[in-house]
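First the structure, which I've put down as structure tokens, then a few questions once you've had a look.
The complex appears here minus one protein chain, its other protein chains still in place.
The chains carry the letters A and B, assigned in the order they are written, with residues numbered from 1 in each.
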Amino acid sequence: MTGNAVIGLEDVTRRFGGIAAVDAVTLDLLEGEFFALLGPSGCGKTTLLRIVAGFERPDEGAVLLDGRDITALRANRRPINLMFQSYALFPHMSVRANIAYGLEMERLARREIVRRVDAILAMTELTALADRRPAQLSGGQQQRVALARAVVKRPRVLLLDEPLGALDKTLREQMQLELKRLQEELGITFVIVTHDQEEALVMADRIALMKDGRIVQVDTPRTIYESPASRFAAGFIGMTNFFEGEASEGGMAITGLGTLAVESPLPVGTRCALSVRPERIRLSKGARLDDCNAVEGTVTAMAYHGQDIGLHVAVPGMERRVLVRIPASEDGAAGIATGETIWCNWRPEHGRLLKD
Amino acid sequence: MPDRRTANVLLAAHLRLTYVFLYGPIVVLMVLSFNRAGMPTTWTGFSLEWYAVLARSPDILSAAVNTLIVAVASTIIATVLGTLLALGVERGRSSGLLDALLFAPMIIPDIVLAIALLSFYTLLDLTLGLHSIILSHVVFNIAFVCAVVRTRLKHFDHSIVEASIDLGAGLFTTFRRITLPVIFPGVLAGALLAFTLSFDEFIIAFFTAGAGSSSTTLPMRIYSMIRFGVTPEINAMATIIMLVSFTLVFLSQRINRGTIAGG
Partner (left out) sequence: MTKRLGQILLILPAAGWLTVFMIVPCLIVFFFSFFERGTYGGIDYTFTLDNFARAGEPVYRSIFLGSARIAAMATVIAVVVAYPAAYAISLAPRHRQTRYLLLVMLPFWSNYLIRTYAWIVLLNREGLINKALMGSGLIGEPLHILYNEFAVVTGLVYNYLPFVILAIYASLQRLNPEIREASEDLGAPAWMTFLRVTLPLTLPGVAAGAVFVFVLSIGNFVTPDLLGGGRIVMVGNLVYDQFLSARDWPFGAALSLALIFIMMVLLFLQAVAVNRAQQAKGSTHA
């Protein structure tokens, strides 16, 4: 990553029938990074991707490539390629012909095309399947062809629209690392669109979280996870507990539970929520742990997840159960059963105060 | 009430009888065409005589040639227009008006269309001939070609057009190398259907051919043969025409179906 912006989006807006699918988005995508556009369905991420690809014209704003304004440039002229969600392989052409197509459009010499196609076939392990038709390939193989077809053109940016949605779980996890490896090897900027937050966390160098057409937060995966800037971000990425209440002197007054000591920059009286990740909660019996914020409750459910154990704790005064995740290997797990009363503790710095 | 098993047996039997009903008359004609005596009074022996009579009659042959000219010409025009129409209609918003326009040629009674076209040509003082038949046949052929191609387009993944553009191709190149090859089976099936329909069409041809034997088509010839004097070579003619129709329609279905299953 060199830190130069290869794609710049300035105040990009696109409306469909009065509703802004993309609303005043300003964003820089850096050279050589793996970037993820993450958000729930309908948040505008796919529209934004298509605007970068050139299939949608923004109603307002500009798209820049290396500083040049390419907003008016048609899709087939942009050195940007898109890997479609449905793969969009040409059904009447062989794998080889599919991959060669984009190079033929560049009017390269036959010899050069053959050389590059062979190279990419080898790189994506598709050489044995080169003469097959798409209908004769499995889902995973089709995806590799779609990828090869886009990558062989050496675009400045590769866009991927929900690339792993059609694959089953094992294959998906495999492909996540495959894509990451490929991106590092090629050094091209990858931009993926996904609604799966885990996928974004695993693959991306930076994530842009989108909601209702706007960008809500842009950060590295670790920062977004540990320091979500909003309630939406905290809730969308990973699982979390929300304690509702108001800001008070030196902390936060939780409805029905009393005051917690929290670093609070908010004026007294502001409605807010405290976000605590389940894995940051430690359990104790009988009394709360020192230097921790804690609530007492009854265990209502326990679920074994292999590596860890998930618990639901009912705390009087709270509507929702508190979610706790503890490593299965810990001694603390041995003495806990459903129906028991326990304390849920967390260190003050592990709670994030978020405005509504 | 019969139980399920008896019901199934009865249904299967009914289906078989239906096939007998549908194909019986045709088979009878075909068998008769080989009857030396011609008409079904008695079977006097196998003979190809009536086929020979057909081959020897100049007006039948010229009618056949005329029919081929009309069918080929109207098919080509209708296939081009109908395919473009299907492409234009399938991508856009569905318009009730447009759908009605496309549906109309198929449901309007052919006699009404025939007299309408005759009136139209008369008003324009157009000399009638094979060309006026061709112009008229294109009307219903467009509708059928469009319908067949549209069915094919329903399975068409439009993202491959975008993929082609994304990879650098212009609109014409995309149409030539991606869209057309993929929809081609549908286009071909539609063309075969159009050819068959034009080949068999009687009443519109009858009204728009004008006077003169130089623009008589085969169906027109057959009609006068049936109406004004049944001669045995009709059966031979019937057999040949039926076989041609069956082959063309069969091919049309195979082309279209085979690729939907495989592609």
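Just a few scattered comments:
By definition in this document, a residue touches a chain if its C-beta (ideal position, glycine included) is under 8 Å from a C-beta of that chain, and two chains touch if they have at least 3 such contacts.
Owing to the predicted nature of the structure, the values given are computational and were not obtained by experimental measurement.
Here is the thing to keep in mind: the chain we left out touches B in the whole complex. Of the listed residues B:53, B:108, B:147 or B:180, the one in contact with the hidden chain in the full complex is B:108. Where chain B meets the chain that is not shown, the touching residues are 1-4, 7-8, 10-12, 14-15, 18-19, 21-26, 28-29, 32, 39-41, 80-82, 84-85, 87-89, 91-92, 98, 101, 104-105, 107-113, 115-120, 123, 135-136, 138-139, 142-143, 146, 171, 193, 196-197, 199-200, 202-203, 207, 219, 222-223, 226-227, 230, 234-235, 238, 241-242, 245-246, 249-250, 253, 257.
What we mean here is this: only the chains that are shown with their structure count from here on.
Averaged C-alpha coordinates put the centre of chain A at 56 Å from the centre of chain B. Residues 157, 159-160, 162-170, 173, 177-178, 181-182, 262-263 of chain B touch chain A in their complex. Those residues of chain A whose C-beta lies close enough to touch chain B in the complex are 53-55, 74-77, 81-82, 84-86, 88-92, 101-102, 105-106, 135, 149-150, 153.
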